[in-house]
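Yeah, one chain of the complex is gone here, protein chain that is, but the others are all in their spots.
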Amino acid sequence: MSLLFILDLAGTFFFAISGAMVAVKKNMDLFGIIVLGTVTAIGGGTLREVLLGQFPPFAFRQDLYFSLAIIGSMFTFLFMEQLLRIRSVVLLADAVGLGTFVTIGVLRALEMNTTYTSAIILGTITATAGGMIRDVLAGEIPFVLTRDFYAVSCIIGGIFFIILHRVGVTPDLVMALTTLLVIILRVFAIRYGWTLPRPH
Amino acid sequence: MSLLFILDLAGTFFFAISGAMVAVKKNMDLFGIIVLGTVTAIGGGTLREVLLGQFPPFAFRQDLYFSLAIIGSMFTFLFMEQLLRIRSVVLLADAVGLGTFVTIGVLRALEMNTTYTSAIILGTITATAGGMIRDVLAGEIPFVLTRDFYAVSCIIGGIFFIILHRVGVTPDLVMALTTLLVIILRVFAIRYGWTLPRPH
Partner (left out) sequence: MSLLFILDLAGTFFFAISGAMVAVKKNMDLFGIIVLGTVTAIGGGTLREVLLGQFPPFAFRQDLYFSLAIIGSMFTFLFMEQLLRIRSVVLLADAVGLGTFVTIGVLRALEMNTTYTSAIILGTITATAGGMIRDVLAGEIPFVLTRDFYAVSCIIGGIFFIILHRVGVTPDLVMALTTLLVIILRVFAIRYGWTLPRPH
């Protein structure tokens, strides 16, 4: 659990960078950069907690998540050029956030006794909804709806979590393996250009 | 009530088709098609339940609605060409969903003792918010804000529901007549090109 907590904080920071980078590309000002970074970092988890009826959502219960998101956004504001030069590191960091957020989302949903289907959907929402809001605020169609394998990594991770959970694997191992699987799927998807079918 | 339940399931399926068709036109991949179909089908009812404080919202309490929405979306992915050829059938199916969702929305709001105004607004939200989210995710201004009579059918239906309810018509009849009225208004609006006034 404490590894998951550290990964959660790291994921929040990395997702804020990904959101802030979109804002910089759109020529937003410092406030816009912080809003896009923060929404990307905490939007998915916040939507999950709203749907599960948990108020106020986690980020509003202590200052840790907002602080990390704001620091990640300001860091991007200052070091955008350097971040663009280490693009593959940024993508790997984003994959770590993706895996962690899926795992936390499925875990929190199961704790509230949702159905397995709902848990997988809430895990995917946790990992992808922040980025979708980011893209909408940036005036773009959410990239997760049009390109590559991003969300499918989350769904596969969610299904994998449920299977391990059902066959009695210990919670810590379930979480570690799910996070790892999503990261690996994401990295492979980028490396080999995996995409989903489209209508002809 | 059991007729309303069947219409609700049918409406969910039809709305998913309408959402998925927008995604196909936008050249989204299979994940995007399922997201747009599902959001269109359950987005309005989910927003209504969030605003009424009912958690988790209906679609997350059993797998029926997500299953229908996903099947409707995949059906559209496979048979888009055929659906385009029976355009008027698709529009009629959409009208059935519209009437049903308005009726369910007003009913659920009144069960929670909202004001009549709020009940009419929540009925309209139930029927139109999913389509508005669909259009925003597709990068479009929600069509309901710019064209024709779509939402006004819902508002008139909501007012009609309240009046019948007030004069003591039995609940089953109120629901059947409201659903029917909205369907008829929608069909007439399409057939005769009814529009709302615009500023000059």
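Letters are used for the chains, namely A and B, taken in the order the chains are written, and counting of residues starts over at 1 for each.
Methods note: a contact is a pair of C-beta atoms (placed from the backbone, for glycine too) under 8 Å apart; a residue touches a chain by one contact, two chains touch by 3 or more.
Not measured: the values here are computed from a predicted model.
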| item | value |
| --- | --- |
| Omitted-chain contact residue, chosen from B:53, B:168 or B:193 | B:53 |
| Positions on chain A contacted by the hidden chain, ascending | 23-24, 26-33, 35-36, 46, 50, 53, 55-57, 59-63, 66-67, 77, 80, 136-139 |
| On chain B, residues whose C-beta touches the chain left out of the figure | 50-53, 112, 114-115, 117-118, 121-122, 132, 136, 139-142, 144-147, 151-152, 195-199 |
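Following the convention adopted for this analysis, only the chains that are shown with their structure count from here on.
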| item | value |
| --- | --- |
| Chain A-chain B separation of Cα centroids, rounded to whole Å | 30 |
